[in-house]
Structures are given as C-alpha cells and as structure tokens.
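A single protein chain has been omitted; all remaining protein chains appear in their positions.
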Amino acid sequence: MGDILQYFLNGLARGSIYSLVALGLVVIYQGTGHLNFAQGEMSLFATFGAWWFNDHGVPLWLSILLAASFAFVGGGAIEFGLIRPAAKKSPFAVVVVTIGLFQAFNSLSGLLFKGAATGLSFGTIFPNKPNDFFRLPGGAVWRYENIGVLVTVLIITALLFTLFRKTKVGLAMRMVANNADSAKLSGVPTNKVLMLSWGLATAIGTIGCALVAGINTNVSLGTMFGVFLLASAAAILGGLDSPLGAVVGGLSLGVIESFVTNYPKDWWASTYIGADTATAAAFVIILVVLLVRPSGLFGSARVERV
Amino acid sequence: MTMLEANDISVKFGGIVALDGLSFTIDDGQICGLIGPNGAGKTTMFNVISRIYEASSGQLTFRGHNLLKVPAHRIAKLGVARTFQNLALFPTMTLLENVMVGGHSTGTIGFARSIFRFGTARAEQTLRDEAGDLLVALDLDKLAFHPAAGLPFGTLKRLEIARALAAHPTFLLMDEPASGLTHSEVDELSETIKRIRDEFKLAVLLVEHHMAMVMNVSDKVIAMEFGRKIAEGSPSAVQNDQRVIDSYLGTSS
Amino acid sequence: MTALLEITDLWAGYGRQQVLQGINLHVDEGEVAVILGANGAGKTTTMRAISGMIERRGSVLFQGTAIGAASPDHIVHAGIAQVPQGRGTFTDLTVEDNLRAGAFVRKNTNDSIDTDIRQWFEVFPRLAERRLQKAGSLSGGEQQMLAIARALMSKPTLLLCDEPSLGLAPIITQELFDVLGRLNAQDGLSILIVEQNANLALRIAHQVFVLETGTITASGTPSEIAQNDTVRKAYLGF
Partner (left out) sequence: MPITITESSAQHWALRFVGVATLAGVAVYFASGAAPSTLGKITEACTLAIAAIALNLLLGFNGQISLGHSTFAGLAAFTAGYSVNAWHWNPWLSLLISCAVCFAFGMLVGLPALRLKGSYLALVTLAVAFVWPTVARKFLNQTVKQSTLTGMKLKPPTWTGLANNRADRATFLFWLSIALLIVAYGIVRNIRKSRIGRSLVAVRDNETAAAVMGVNLPLTKTITFGISASLAGLAGWLTAAQLTTLDENSFSILTSIKYLLALILGGAATLAGPVVGAFVYYFVDNLLKTNAPKWNFLPGQLSNGPVASFLLGAVVVAFVFIAPTGFVGLIKSQTRKIAIVVPRPLRHKAVAEASVENSKSP
C-alpha cells in the first residue's frame, strides 16, 4: 500500500513537469494551430543560459527567472522573425521550420556550452537533502523537492487560467485561437497576441526544463528529448486546445509512467523492455485514446461542414 | 421509374435530431428541388445519400441497392455523384486532373498494376480523352492545364460539375450551386443543369435557396423544416403552400 | 452632405494579382451604400481592403483621416466595424463571449458593456436563450444576427456587411435587411453592404455602386440604377 502511494507521488512530480511543458504547447497550438517541435530545445537552450548565469555567481532562482525572461523575448522574436513569415507560405512550412529549429538549437547548445553533451551540474531551488521529506502513513515519503515542483506547476497553471478566463488579454488570445480573421476585425492586434503566446510558451517551457534539471541535478543535450515527447503526448491526450487537458494529461501520464516502471516487477515483457516500458506503455495508451476520441479527452471536436 | 427511395430516414447527432423520419422518391431523369430554412436538414440528407453521415434509422434504396449498407467509396461506382456547397476541389491539380480524379470510380487499376505499369496506358488515355470531352462540354478546355487554385468562383463551380459527371453518374446531387452567383450567372447555370440532365440522362437533387432557379429548373420541389417534409409537389404548388410561405419564403419574396 | 468614407483610386489584391484596379466610391453620413457585382469582381476584396486585412494602395479617408495604410485594429478603433463573409463567428466561444469580443476596442467598464449586451439580447431574443451556448451551435440565421450584434458592440460609425444573405433562407434574409434598415433609420448608422441579392439591398440603399472586374462601372441612386438596362438584367433579374 505504501508502495502504491509512493509510486503515485513520484509520478505526480514527474507528471507536473510534463503538464507544464504541455501547457506551453497548448498555448501555442491554441493561438496558431501549430505544434512547436522546437519547444523542448528552445527551453533547453534557455536553461543552459540559466546554468551560465548561476555559474557566474547569480543566485539560482534569479538565474532561472532571467533565463525565463530571455526565453519570453526570444520566443516572441522567433514567432515574429521565422514562424509568421513561414505560416504565410503553408502550415507545412511551419512544421519544417520548427524541426529545423529543433536541430539548430540542440546543436547551438552543444556549440556554446562546453560539456553540454555529457551534462552540466544543475542545482535546485527546493530543499533536496536526503532527509528533506514528509513521511506519510504506510511508509511512503514525499520529498520537499517534489512538493515544491508540484506547487510551482499548480501556481503557474492557476495564473494561466486566470489570464485566459478573466483578463482582456486572455479574451484576445481565445479570439485569435478561434478565428484569427474575426479577431483582427474586432480590433485585436493579433500579431502582438501571437508573439505573446510564443513568448509565454517558451518561458513556461524554460521553467519546466529548469525544474527537470533540478530533479536530475544536471542538464545535458538529451534532457528535453524525452520530456518534450511525453509532454506532447500529454497535450495530445488532453486535447491540444485544452489547457485543463494538458494538466490532467501530464499528471496522469507521469503517474502511469511511474506505475509501469515500478509495479509489475516480473511480468513477461520486463526482460525485453524493462524500465523503458513506461514510454512505450504511455504511447499505447495515448494511441488508444486517440483512436476513440481523435481530439483528445478534453479537446473540442470540430464538426466539419461539407 | 423510381430511382431513389428514401423511407423514414432519421439522423441524430448527440441529442440533436437533424432528420426526423423523412421520406421521398426521385424518378429517373427528374430534377428535384429541396428547399427549407437553414438547419432544416437539407445538407444532412445530402450527406446521408453520399454516405458521409450515418443514418440512425430508415431505408434508402437506389436502383435496388440498399444504399445505407454501401461504403462511401462505392457510391460513385453505383452512379451517385455530387457537388459541394463551398467547393471541394483539388487545388494543386490541373483542371484536367481534377476531372480525371472524378472518373476514379470508372477505373480498375490498383497499386500493383500501377507500380509495374501493367496495362495502364490505354486506360489512362481513355480517361484523359473523356475528361477532355467534359471540359469542352462545360467550356473549361481552355484552362485544362491550369491548376484549380486561384481561378474564379464561377469557373470552379463548373469544374465541380464536370468532375462529378466524370463518374458516369445517373444521379447528381448539387448543394447550393447558385450561391455566390449573380442573376445572369444563375440563369446560365439553370440552362447548364437542364442541358446536362438531357445530355447525360441524369436525375438531379438540388438544394438551393435561390428560389427563381429552383422554380425554373425543378420538376418537383420538396420543402423541409426541422428535419421533416412539410410540402411536396410541383414548383408552383409548393410556392403557394401556406406553411412554406410562413416558415421559409416569407411574404414579400 | 459630407462623405463619411471617401475612397479614391484604391488598388488591392493577393500576391501579384491585382483584383481592385483603382476604384472610387464614397459612403455619406447616415446613408446606406450598396456594392453590386459578380463573383470575382472584387467585392470581398474591397471590404478587406477597407478594413486593412490585405495590402492595398490608394487613398481611404474616414471622417477626414487617412486610414489607407492603417492596421485592422486601428481601423476598428477609428470606428469601422465589419461583418465578414461567412459571418466569422467565434464558434468555440459562448454567445455572450462573442458579444464581449466585439467590444474589445472599447475602453468602457464592464458595466456599460453588460448593458449593451442586454440590449442586444432584447433585440434578438433567440440569442438571449442561447447566451451560454457555444456560438458554433447556432443556426446560420442566428449566427448572422450574432455577427451583426458583435460588430455593433464596438460602437462603430460605419458598418461594413459582406454578403450578409449568403446561404440564408429568403425569410431570414428579409428579416436581416429589416434589421439593417432599422439600424440606419433609427440610429443613423452608416452602412456599406456588398450583396448578390440586389432586390432586397436596393430597398434600403441610398447609393449604389456596380463593381465589375475591379473597377466601378456604374453608380447612382437605386432608381437611377434600376433604369440602367444592362445592370438591371445582370443583377436584378428582370
């Protein structure tokens, strides 16, 4: 029983990071209908920036904030300079540009930060000494670090929800997401809104990446590969146009991953796939969900009129 | 002779009833107008016949075939073709290729034969010639090698008709062909519809809001409201039906 | 009477293709102007050029200010609202949020916006019944009414309507033009309408412009236009 609770808590920690990165994907997808394949690598690049600040004596929390601010500006600039002109050509051009950016940013990180390929040590802003935890009934431990990550993610999520539902900027974002032409005709400066979306998404992704780096205690070129993939899976699971779906999708994926990794200790496939079953199992689940509900659990199904 | 018989067709989306026990028949060579307010279920009926939507209940018989059991891609082969309300062309293809795709159901060459080019040349040439003839028939041959993208709306509407005819249909469904056309273009279109009906021996089901056109070309008119039939008969009879006037035509039309 | 909107030698198009080839037209204060034209003549392009949705060249004066190079959001701020072709409903937003979206440019407090929303619900009771439904679930006619209400939520001086009758049943079209006529007669709203359904549009029009292949080929009052044989045959059908 204690085991189950433990796996659940571990899964929540990991899942909350998937939720965060997935939220970034949803913010962009809602506004433009594009999936940013470079999201993980852009955030990774910014996180290397945070490492650099920290390495030069800036406190870690400030380094992460600085990196997130740069990511905000950089994300907006990339939307303005590359994505918008590409979108004028075709949606497929945007896919190509984001995949090109994926490769370019990953290589750029390797180029600028010595030792990035093998990994640079990265701290955490939460207490993570061996005995920093709560003991819960049944013997499960809940580490302060994991609580911190979860709480951070919940706060950011709550802020995003307030932004979307309660502010004029949020209304503008929803308008652009639903019908960009009509939004323009209602007086929304859509270009600014799109830049804002990209900036927000990249900044959120950077915080997510920094949190992952904190848990792993290091950051390397491969850090975001898996995280991005599971985050996008989470976004798809929840429905790419639903922020709530991203959060639920991310958390449940983290928990599923944790259980699949730990629970069936001696099942037949474990020799072949072992701990890596998690990713595979996660994708099988997503595939099944998508086949039943092509627009995800919370996504809005659009009725096509012909 | 009766060609299409719809019997008690209903369609439900979630809780919404789009069609509620609709029955009607269409005879060989007949042009049948289908009118009614927005949301009356006209396009839904269309999509049921062309197998894009599933009917929840009812029977649909076309020349002895139970149409509701036929998969979507077999419809064309049975002789049912359609045009779309908002144009559904293949924009990167030339007009000629668009019409040749229209004739897809008349061909039999599959993946294996096309990879090995086994007996494909003659079939290609025949299809190409037929498509060329249709382009001539609809006065599009000057643009045969032009991609469909970027051509004027009226031209593309004619292309949709040519493409539909390439399937050798005996029954043509037209979804608001006059929308977006001016009066003189509508008159032209009416003539085209009557001409192709005679030339290609077709029956036509026409969904249209342009009353002058419906009254001009139809042999019979069906009026719908809330998924049900409210009137059926000759154009003039339906035009003077009080229920149709109240729910659809209005007083000052 | 002063011209509210004065367009001189306007060119516009998509890519290299120039659809509008130097058109001139004007809408006077408190009047309804109608543009008639075939498909591909450039009617929608004209509307999009006025709203700043596409690249254009030439002079557009609105209340004496040049807006020929302004961006769409500036033009809405200046007081021109457009009901686009196909209604442009925010299908995933609720009916009420659609109206709120229309008021995006207003600096007013929420209270005065709420008051206006209530007012539109009185005009269109069917919208009030569906206040919290997603706008995509409305019928075509309801969406067209919503689109007009949404555009007017920005409190414009000039309303542009791009083929409002497209795809609507005759009875709904009549109702729609009644509404537009009332808005003009009672509230003094200036309106520029692009229409295929000329007969109805001419009933409420003060000025008519005929657009053919990117240029204005005829203009005048409805009665003058109705006397022009070619125009009558092509657009009025008698």
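By written order: A, B and C. Residues from 1 in each chain.
What we mean here is this: contacts are C-beta pairs under 8 Å (C-beta built on N, C-alpha and C of every residue); 3 or more make two chains touch, one makes a residue touch a chain.
What you see is a predicted model; the values in this text were computed from it and never measured.
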Omitted chain touches shown chains A, B
Sole touch to the unshown chain from A:V97, A:L120, A:A180 or A:A203: residue A:V97
Sole touch to the unshown chain from B:S10, B:T25, B:T120 or B:T155: residue B:T120
Across B:R82, B:K157 or B:H183, the one contacting the chain not displayed is B:R82
The one residue from A:I4, A:L111 or A:A158 touching the chain left out of view is A:L111
Residue list for chain A contacting the dropped chain reads 29, 34-35, 37, 82, 85-86, 89-93, 95-97, 99-104, 106-108, 110-112, 114, 117, 225-226, 229, 232-233, 236, 240, 271-274, 276, 279-280, 283, 286-287, 290-291, 294, 304, 306
Chain B residues touching the chain left out here are 50, 52, 71-77, 81-82, 84, 88-93, 96-97, 100-102, 104-105, 107, 109-111, 113-117, 120, 123-124, 127-129, 132-133, 135-136, 141-147, 163, 167
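The rule is short, and it goes like this: only the chains that are shown with their structure count from here on.
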Max Cα-centre separation from chain C goes to chain A
Ranking chains by how close their C-alpha centroid sits to the total C-alpha centroid puts first chain C
Chain-centre distance (mean CA atoms) for chain B and chain C, in whole Å, is 32
Note: chain B sits from chain A at a C-alpha centroid distance in Å of 47
Expressed in whole Å, how far the mean CA point of chain A lies from that of chain C is 43
For chain A, residue numbers touching 2 or more other chains are 303
Residues of chain B that touch two or more other chains sit at 85
So, in the complex, the side of chain A touching chain C is made of residues 168, 171-172, 174-175, 177-179, 181-190, 300, 302-303
Note: in the complex, chain B contacts chain C through residues 36-39, 85, 150, 152-154, 176, 179-187, 209, 211-212, 247-250, 252-253
Per the touch rule, the chain C residues reaching chain A in their complex are 51, 53, 71-73, 76-77, 81-82, 84, 88-93, 97, 100-102, 104-105, 136, 150-151, 154
